[in-house]
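I am attaching a structure below and will ask some questions about it afterwards.
Shown here: the complex without one of its protein chains, the others still in place.
As written, the chains take the letters A, B and C, and residue 1 is the first residue of each chain.
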Amino acid sequence: MKPLKIAVIGAGSSYTPEIIEELTRRREKLPVTHITLMDIDPHRLEIMEGFCRRFAAHLGSDLQIEATLDRQEALSGARFVLTQIRVGGNAQRILDEKIPLKYGVIGQETTGPGGMFKALRTIPPMVEIAQDVEKYCPQAWIINYANPTGMIAEAVHRRSKVTIAGLCAGGYFPRDHAVQALGVSPESVQYNYFGLNHLNFGYNLQVDGISLTDEQFDQVLAAATWGSVAAELLHNLRLVPSPYLRYYFHREQAVADAAAKPLTRGEQVQQIEQEVFQAYADPTQTTKPEALKQRGGGGYSEIALNVMEAAYTNQPQWIVINAPNGGAVAGLPEEAVLEVPCMVNASGIFPLRQANIPKSVWGLVAAVKNYEQLTVEAALSGNRDTALLALLAHPLVGDYHKAEAILAEMLEANRQFLPQFYP
Amino acid sequence: MKPLKIAVIGAGSSYTPEIIEELTRRREKLPVTHITLMDIDPHRLEIMEGFCRRFAAHLGSDLQIEATLDRQEALSGARFVLTQIRVGGNAQRILDEKIPLKYGVIGQETTGPGGMFKALRTIPPMVEIAQDVEKYCPQAWIINYANPTGMIAEAVHRRSKVTIAGLCAGGYFPRDHAVQALGVSPESVQYNYFGLNHLNFGYNLQVDGISLTDEQFDQVLAAATWGSVAAELLHNLRLVPSPYLRYYFHREQAVADAAAKPLTRGEQVQQIEQEVFQAYADPTQTTKPEALKQRGGGGYSEIALNVMEAAYTNQPQWIVINAPNGGAVAGLPEEAVLEVPCMVNASGIFPLRQANIPKSVWGLVAAVKNYEQLTVEAALSGNRDTALLALLAHPLVGDYHKAEAILAEMLEANRQFLPQFYP
Amino acid sequence: MKPLKIAVIGAGSSYTPEIIEELTRRREKLPVTHITLMDIDPHRLEIMEGFCRRFAAHLGSDLQIEATLDRQEALSGARFVLTQIRVGGNAQRILDEKIPLKYGVIGQETTGPGGMFKALRTIPPMVEIAQDVEKYCPQAWIINYANPTGMIAEAVHRRSKVTIAGLCAGGYFPRDHAVQALGVSPESVQYNYFGLNHLNFGYNLQVDGISLTDEQFDQVLAAATWGSVAAELLHNLRLVPSPYLRYYFHREQAVADAAAKPLTRGEQVQQIEQEVFQAYADPTQTTKPEALKQRGGGGYSEIALNVMEAAYTNQPQWIVINAPNGGAVAGLPEEAVLEVPCMVNASGIFPLRQANIPKSVWGLVAAVKNYEQLTVEAALSGNRDTALLALLAHPLVGDYHKAEAILAEMLEANRQFLPQFYP
Partner (left out) sequence: MKPLKIAVIGAGSSYTPEIIEELTRRREKLPVTHITLMDIDPHRLEIMEGFCRRFAAHLGSDLQIEATLDRQEALSGARFVLTQIRVGGNAQRILDEKIPLKYGVIGQETTGPGGMFKALRTIPPMVEIAQDVEKYCPQAWIINYANPTGMIAEAVHRRSKVTIAGLCAGGYFPRDHAVQALGVSPESVQYNYFGLNHLNFGYNLQVDGISLTDEQFDQVLAAATWGSVAAELLHNLRLVPSPYLRYYFHREQAVADAAAKPLTRGEQVQQIEQEVFQAYADPTQTTKPEALKQRGGGGYSEIALNVMEAAYTNQPQWIVINAPNGGAVAGLPEEAVLEVPCMVNASGIFPLRQANIPKSVWGLVAAVKNYEQLTVEAALSGNRDTALLALLAHPLVGDYHKAEAILAEMLEANRQFLPQFYP
């Protein structure tokens, strides 16, 4: 059997076992033989290696599982590189969530000032990883789940020729909601989709080529059970948005709600992860721990494997990916990374032209994209002025004095993770 | 002498005498023989007709001045149609300024909810005027100063083939500031410029082909003496923005300042106009009244005459105009009306490609353009849902519940001027 | 079992049995239940109906086969409409081949004056068929093999909203040549592709993501064994062209060769078809007749079924199709129909952006595209002046007096099939 190797960078993430599971499930179509787990944290890596071996054995998989602290070793010979790093860990996430709230701005790990600082921390090492991929396994594709995945993809595209698939589970949400609401098969659901990671919109939903009726559309929205955005607004928009739209369209309530919570999401995750890792570390544990379900964010492994399967078999798939626009979405810059449906096959990732971009939210997407591009530039340059302009460009900040204050406090709180700003 | 006729629609505006003055000054190059003043308010029209005749006589002009309440009569035979209507007058302007403030949003006649309602009131009659121009004087160009000039131009372009120059004095501001700060001649100053009406940016300033030094650039900013945007921010941006940028980048302070003022700008103007019209009505008054200086907004007549002169003589001029993008500004929709440098000659208005669009403000411009396009659509359709989406798309509103509340109150307050919403 | 119906328009074509065969082979993935054969020639239709039933029985298929002279009946309820009409039959084809040769221009049924007249004859009925599809089976896709397939697709796109896949077997040629020359699997071969029907180019060939060496590339060209274009020129171009490129790059030899042949291709086909139809008509004949192999042009049914399968199952496929550019190929008009790789799924046909369009042949493609667009316009309008400009625009004609002479003779020879020119 021909060797087919995957490297997992940031393998200490609690998501790693899902990869093992999905690889096992699909071993016929995607016959991966080796997986190398790499992390900078030897403790988490050791726990994960142990658990993954027990879990693979339990699943009946004959996948060769290795672990290493050495990136070059992990990358050598890999056909796919899964990246799931979290720079600064949950501790920094919690600061991302808490500091902006003091200024009346949502604190959150993927958008607003919190997301911005996650980008500033994560982009430099991700660019380094991409450059190592070019060196040690130049044919390999990077499959990235680390957030904010859109900005990371844009930064990697600017600094490297490597193929990178910036993933998010959200691309399948409109399909999943329609399946749940209407009782139809996943294959029968079609839709357009455009936007950015965590600011995206499904539209023009059809089942077997027939557009949804107003009633069906409202059922789909109801099935989503987010309650994140007012139902009458969604009905007016006729879009299936990312639930994160709440941060923009109910910004005042969202801030109030966040401020009222006893624990931030990061603090909850910190507790869950402690429990999960305790289980992983238990040498008798051979299955996914119960607590993992509370962790959220599942579904990535399905998409990751879809991308790898399409690239490996050269059988095309339709997958929503964070990729450079290239004319797929009119009215937004050609080189900007957007979250759009792509065809993936062995030749690469090809964004598909999306007709009739919704007129109601195009400018919001552009404004957030502008913030993202300035953030990428600041992350790569370490220029404080650019970081300030990025924060100012974010629709949830906007005000100069507020931006200044938030920037000062957050830079300070992230000092040790931002060598480009503090050389 | 070959007759050359101008029609002024909304001639009851206090700006009309400036037109007379500028036409007299340029009679050699632009030999206008007839001007017809038209308004729907017979009282203001009569005062204006009387004063303009006295003023023309005083200036030694032999311009034939007529007045009419009939639009068709005014338009027939005209080569240029100047439009300066104010639907609802100062009374509605004051509501535009006051209502949004209750919700913590800037109240203002050109942007935000106030500007939006001015657009909703003004667009339908402006489209009617354009369609009458096509009927009664199809070769004529419309020269529009009515605000919001960008949205009006976009609406007219959607519904008519007529040539319309959406004017604003702001296009010459970077030149004027440089002349004042650096003591150079106007002809020696060059710059790029892009954005929207009242949200625009001069950049890449040069004198005789040499880029400004940092010191010179700061001098230009200082000469502007706006204080509207923090100096260090402007230095960071390296742009010469419209002073209205304050509403976006100092949004909290701008709202606080507006709330603290005893009189809104509309209320001040109301008082000034009363005084000005008293003077106009005085049969002994033959010169522009002193009070007019407080009125502000001068400079339009210079640009209006520049456009007319270029069209009439076929000698090209570089003029900033609100015109359909057509590829001049990368990253914004082709059909969107932007405020950009254009070449004007007898063949029409040609936007000039602007290189290196500033990365720091592109998304803000896109977001406001989105709001503008939704507003134009709402103005033309009278669709309340679209109006709500427009308000929601405005970066200074954003929040759904706030948008709903503002919309409800403002629609009610404008009921009699919005027949498309209350058929 | 849910009914799934195909209509075949022009079912009297000798290709029809291949469809039956391919449908039978794929019945699991594409469970077609009904096929309706339609033609305007009752005699050929009757023969074909009889043979297809025997052939299906022989193959063990339970496909319901019907025949009708009525287009509406054929279309009603169809999910896919296969069009393979030949207006004027082989008799006109032979004139297409012979008349141009008198003027020193290649005579040929897909390009040059011959192809142009085939387009003029075929476009009006194809547009009518498309409009009937909109009326009687609006969800259906048209799968067209009638030549010239690119111009037909462009005409249908201009006059109808129906989804049309303009097919040609040539899109798989670079793959097939590589498979043959290098002994690799079809799935391992990747390439870019662009151009027009019968003027197209594969490039950037890779096997498993690795670019071909010069030696491998020359092997692929040799495997093609066309000899249609000089080997050293192909090596210089580094492209895998359509064999029809010979008409452009060896235009003098191509004309000389054609003039020297005792029979034109159309005359040969006429003889073969006679033999084939004799066999079809024989009530004991249950398999494809031997003579069919000489007919050429096989492979269409594979692609046709690929398109149908992708649309029906919503599992994407990469297929080369004649489709509107839409930005896939830079430097050519957005609305122009090109032959490019597309992703096909239930949502439609999406051209995939082709990077690095070959600089050596871009202008030739543009020139031929220009001729095609003028031909489409002439076919739709029946305007003789436009037809003259089309012929003049063809790179193989070019000269005005030559174009005039060819046009006059060919219009006359096609008079009865060109009602739009002779109303």
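By our rule, a contact is a pair of C-beta atoms (placed from the backbone, for glycine too) under 8 Å apart; a residue touches a chain by one contact, two chains touch by 3 or more.
Keep in mind the model is a prediction, meaning the values are calculated, not measured.
K.L.:
Based on the whole assembly, the unshown chain contacts which displayed chains?
P.N.:
Its contacts among the visible chains are B, C.
K.L.:
Please pick, from C:L233, C:A291 or C:A413, the residue that touches the omitted chain in the full complex.
P.N.:
C:L233
K.L.:
With respect to the chain omitted from the figure, which of C:R25, C:H58, C:R251 or C:R265 is a touching residue?
P.N.:
C:R251
K.L.:
Would you mind spotting which of C:I40, C:A169, C:A222 or C:L389 touches the chain that isn't drawn?
P.N.:
Missing-chain contact among the listed residues: C:L389.
K.L.:
For the chain that's not shown, point to the residue among B:N314, B:N356 or B:Q416 touching it.
P.N.:
Reading the full complex, the residue touching the unseen chain is B:N314.
K.L.:
Tell me which of B:S347, B:S381 or B:Q416 is the one touching the absent chain.
P.N.:
Considering the complete complex, B:S347 is the one touching the chain left out.
K.L.:
Could I get the residues of chain B that touch the absent chain, sorted low to high?
P.N.:
Residues 139, 187-188, 190, 206, 208-210, 313-318, 326-327, 343, 345-347, 350-353 of chain B touch the chain that is not shown.
K.L.:
Which chain C residues touch the hidden chain?
P.N.:
Output for chain C: 229-230, 233, 236-237, 248-253, 330-333, 359-364, 366-371, 373-374, 377, 385, 388-389, 392-393, 395, 398-402.
Keep this in mind: only the chains that are shown with their structure count from here on.
K.L.:
Starting at chain B, find the fewest moves between touching chains needed to arrive at chain C.
P.N.:
2
K.L.:
Quick one: point me to the chain whose Cα centre is farthest from that of chain B.
P.N.:
C
K.L.:
What is the distance in Å between the mean C-alpha positions of chain B and chain C?
P.N.:
56
K.L.:
Counting in whole Å, what is the centre-to-centre distance of chain A and chain B, each centre being its mean C-alpha position?
P.N.:
Each chain reduced to its C-alpha mean, chain A and chain B end up 44 Å apart.
K.L.:
Got the chain A residues that touch at least 2 other chains?
P.N.:
none
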